[in-house]
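Below is a structure I'd like to ask you about.
All protein chains but one are shown in place.
Going by the order they are written in, the chains are A, B and C; count residues from 1 in each one.
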Amino acid sequence: MEFQFGEKEEKFRSEIREFVKDNFPPDYFGHLFDEEMDDDAWDFAMSISKKLSQKKWLTMSWPEEYGGTGASTWERVVFGEEAGYWGIPGISMGISGTAWVGPSLMLFGTKEQQDKYIPSIAAGEPDGVWCTAYSEPDSGSDLASLQTFAQKEGDEYVINGQKVWTSCAHRARWMWLACRTNAEVTKKHHGLSLFIVDMKSKGLTVNPIKNFVGGHVFNEIFFKDVRVPANNLVGEENKGWAQLMTALSFERGVAITFCGRARRIFDELLCYAKEIDIFYKPEIRQKFADLAMDLEAAKLLAYEAAWKDHMGMTVIHEPSRDKANFDILLEKLTRIGTNMLGAFSQLDPLNKDTRWTRVKGAVEHLYYYCIGMAIAAGTTFTQKTIVGQFGLQQPKSY
Amino acid sequence: MEFQFGEKEEKFRSEIREFVKDNFPPDYFGHLFDEEMDDDAWDFAMSISKKLSQKKWLTMSWPEEYGGTGASTWERVVFGEEAGYWGIPGISMGISGTAWVGPSLMLFGTKEQQDKYIPSIAAGEPDGVWCTAYSEPDSGSDLASLQTFAQKEGDEYVINGQKVWTSCAHRARWMWLACRTNAEVTKKHHGLSLFIVDMKSKGLTVNPIKNFVGGHVFNEIFFKDVRVPANNLVGEENKGWAQLMTALSFERGVAITFCGRARRIFDELLCYAKEIDIFYKPEIRQKFADLAMDLEAAKLLAYEAAWKDHMGMTVIHEPSRDKANFDILLEKLTRIGTNMLGAFSQLDPLNKDTRWTRVKGAVEHLYYYCIGMAIAAGTTFTQKTIVGQFGLQQPKSY
Amino acid sequence: MDFALEKDQELIKKSAREFFEKECPKDKVRELREDPKGYDPNMWKKMTSLGFLGLIIPEQYGGTEGEFIDLMLFMEEIGRNLVPSPFFSTVVLCGMPLMEFGTNEQKDTFLPEIAEKGKIWSFAQTEQLANHEPEDIKLKATLDNDEYTLNGTKLFVPYASAAKYFLVVARTSEGENPEEGITLFIVDSKTDGIETEIIPTTARDVRCEVKFTNVKVPKKNILGEPENGWKIVDYVFQNTAVLKAAEMSGGAQAAFSIVNKYAKERKQFDKPIGSLQAVQFKLVDLLTDIDELKYLVHEAAWNINAGSPSRKLNSMAKAKANAVYHDMCYHGIFLHGAIGWTEEMDIGLYHLRTRSLEFEGGGTDIHMEKIAKELESYQPDFLNLK
Partner (left out) sequence: MDFALEKDQELIKKSAREFFEKECPKDKVRELREDPKGYDPNMWKKMTSLGFLGLIIPEQYGGTEGEFIDLMLFMEEIGRNLVPSPFFSTVVLCGMPLMEFGTNEQKDTFLPEIAEKGKIWSFAQTEQLANHEPEDIKLKATLDNDEYTLNGTKLFVPYASAAKYFLVVARTSEGENPEEGITLFIVDSKTDGIETEIIPTTARDVRCEVKFTNVKVPKKNILGEPENGWKIVDYVFQNTAVLKAAEMSGGAQAAFSIVNKYAKERKQFDKPIGSLQAVQFKLVDLLTDIDELKYLVHEAAWNINAGSPSRKLNSMAKAKANAVYHDMCYHGIFLHGAIGWTEEMDIGLYHLRTRSLEFEGGGTDIHMEKIAKELESYQPDFLNLK
């Protein structure tokens, strides 16, 4: 039993902070999705990607041969926490480049695909920016029911259909696409395949979907006879479901970043409460104490999942448990935070630099975006379903 | 729109309070289920039943011909609230006499049954004490699946089977029984019938089921060739389901009694907090304010349901909404209450008159019994299901 | 005890609902989000000519002399339809204190202007602390020859950019007790020295910063007693609590209907999502909350209407509204799934107002303390019996 990081990890943490100090504007506060929503933020993110690549941090968990350093789970945890805390942008190469496109290609890609796509991700170059197109209008939580179809014609596939909720599609150079290649199947998760699609393809239309606050994160994508070379198929035809599940499992570390993010907002709020001199009030103190406890507890769970991963144990329900946990925690954090800000919590989160803005606009921004987080990447309910079935071995509940 | 009771109701309320003052020991505090659990409490309850009958309050909502006064909904509301607040025992004639046995007999009983059974209920006599046997070991929330069987043999029915969770069976003179009279049915809620059973019948065994705190409220009942005269059948054979649903709907006023009960505990706790001088603490104040708000809101909903009933509007989901609401509210009330009592909340609720007991033992008693309330008479989940389907017209969810 | 509306209450509710459904559909609401005016002067004119602005103004001043309950029902409809307008600011924040505390001359001058001409008023109270407390009032008014000079900055002043008059809460003296030394002034918005800037808010309901630099106000423009103005602020606060709660109640009811309907229509795994117990039970919880809120507001309003306002009930109504409105919007969006988070769906429009509605009329902690304050003198029945 040991509840502290080793010297190596703590040293790494210091290095990251030095990096932030050296490369970020003073008082920088990176909000969730800034890079998707704002052109300047995107440019800044890409400049950071490049620098992270130079530090060998961008793809540090990858094997050395692909431009990584084979970093340990604990180093990744430290990086994730710090990235969340400081709001380090440009760490994903789109929404998926570093997280699952690279690793999936290493597992399932051809040598040709690996050579063509992996280096630009690891280098933090614009050519290495990816989006991921899974969801469709009629298949949200029910991913296996997707309908976009790729028809093989000679040495090409012709794709028709529609994708939705594709974040970063307006930034990406490439698309990581899941679609149907066989409609004649008895089980709906058969007959799926994964493709690489050039975002410049003819017949591909990307339309922005603005969220209710006015921010542009999501897109819908229309495929009208989009032609893709057959060698853009990743892995085996009609075996996409298993690959897709593997890819989804790479996405699991999200709770660690939330740890850092939530702690930053907590820290900012605590300073604010002390600054405006309300921290002495028992009702305020109790709320901070309660949040501090929740944050500590949620962090420990995220660490536990990482530890299991580190130990080579099977990690199935834990990331879902932690995602659901953070969905609820972030809502609570922002609810308490906005109440503390009172009138100032009504400032427009898309307009963060006014003289009326408090706490860097962080609280009201997260207040609206945490709902999106609770819905995205598996809703809170979906996560609980996974925990129920795989963590508790309870029967199917839906 | 009017948010006050009329003069008539307020006068009635005063009369009830006078009655309590005149007939109850000073500092009397009636706990839930006291009369089931304690012989002295039972005797006291029966003496109160008699007096309530003399006042014409025991069955006041019944028509005059059956010993009632045809009291209005609002008078019943006032009586229910006060009964809850003061813990007036003996108001039900067992668990069901006044609430649904009498009214059901008026609707479905033969003249002979009405003459034989109704007067002793209205008179508050021991002969008018009833228990109700619906639940079975394998049919809790799924009431229609019950299996206890009554086989017609000549002018008798022979009953075999088992009932469980029968409160007051150890006090009752008669049993109101739901059982199966036809096993060859396609839908399981067909083939049920209602019977009157003499608790002194041969072959009938009543075994106590103690709750986890040690109190005796529930019983299990075994039927071994219990013979019941055929004219003890209530209404039509095999049409019991509809009658049973009607009887259940008579039970609906429970939220009103909870209003009074919860307000009493709130009042007692508030006095206690002031007495031990902790009411000035903001964390304590906020809890009381929060509870006061919950109680006011829950009371308004219970009033609304009563008002709809009073107006002759269809009342279907409202009682379920209110029962679920109070299940949650009582848990919260006792949780806050026990925390306020601290060490003294660990006093044994079956041993209420020690010098260490605080707030008349009311808080710890309700703390353990509120779980039973949340389970009994349709669990919180069952109630929500009813609200979902009938109040919101959502599809079946189980 | 009667939960039904009277006939004329039904009528007001119905006419308001029909008017706003026609004149203020969600497309209009969206359109006005992009309009710096933040309201539609045409709609405002129609509201005036239909007598909505004179709803509770006495007949002698050109109103229809409705009751507080009527106004409460009207606010429910405003909330239901998300109507962006300076109605609240004009009628509740300014018109009502004018009616209650104004001199006959002031009433003769200003009330008909509101009722008949729809002149817009704005209430300037909040400053840097923004905590609804008298300590927050720092804007200084100094007297010199029957004329006051105002200096200071107000924040979150509603529709200040459209207002013809401000009701300004100012400090005329510093005492031991911060509630003392506060005076309210009626200020013409065109007076020299007033600068207005719109604060970008999520609701886009035109909250402004208003700077007062040597703004001259004649003595006769004091509303109510000088130095004792906090009494008026408290009167406005109590009304605001209940009427903002009414607006939130109407909004929450509408949001609930949207979600309840969506849950029946939207299918996942080949069944409506409403058949999932987690969805259905959440809807049940929300329904209960929304029913509770509605009746808490009605009860508080009824008490005000009956001339026996209850500070406790007013605070309960607003505290409950704060909790319910947020929960309804948050879970309403969540239950929609990804589409709920887009600007395409109406549910988000409700959530954009949460923070503004929650602050106005007081946050939850404030009201919890006010309820507790009332409980200090509460006498339980069981003690009374002895």
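What we mean here is this: a contact is a pair of C-beta atoms (placed from the backbone, for glycine too) under 8 Å apart; a residue touches a chain by one contact, two chains touch by 3 or more.
Everything numeric here is computed off the predicted structure, so don't read it as measured data.
The chain we do not see here touches A, B, C in the full complex.
One of A:V20, A:A99 or A:V197 touches the chain omitted from the figure, and that residue is A:V20. Across B:D38, B:E237 or B:E331, the single residue that touches the chain missing here is B:E331. Among B:L58, B:V164, B:L177 or B:L194, the one in contact with the hidden chain is B:V164.
Interface with the hidden chain, as seen from subunit B, comprises residues 135, 138, 140-142, 164-165, 209-214, 218, 276, 283, 331, 335, 338-339, 342-349, 351, 354, 356, 364, 367-368, 371-372, 374-376, 379-381, 384, 397-398. For subunit A, the list of residues touching the undisplayed chain reads 1-6, 17, 20-21, 26, 74, 77, 85-86, 264, 267-268, 270-271, 279, 282, 285-286, 288-290, 292-293, 296-298, 300-301, 303-304, 306-308, 311, 321, 324-325, 381, 384-385, 387-388, 391-398. Mapped onto subunit C, the footprint of the missing chain covers residues 276-278, 281.
Throughout what follows, only the chains that are shown with their structure count from here on.
For this pair, subunit A with subunit C, the centres built from the Cα atoms lie 39 Å apart. Distance between chain centres (mean CA atoms), subunit B to subunit C: 43 Å. In subunit C, the residues touching two or more other chains are 276-277, 365, 368.
For subunit B, the set of residues touching two or more other chains reads 282, 286.
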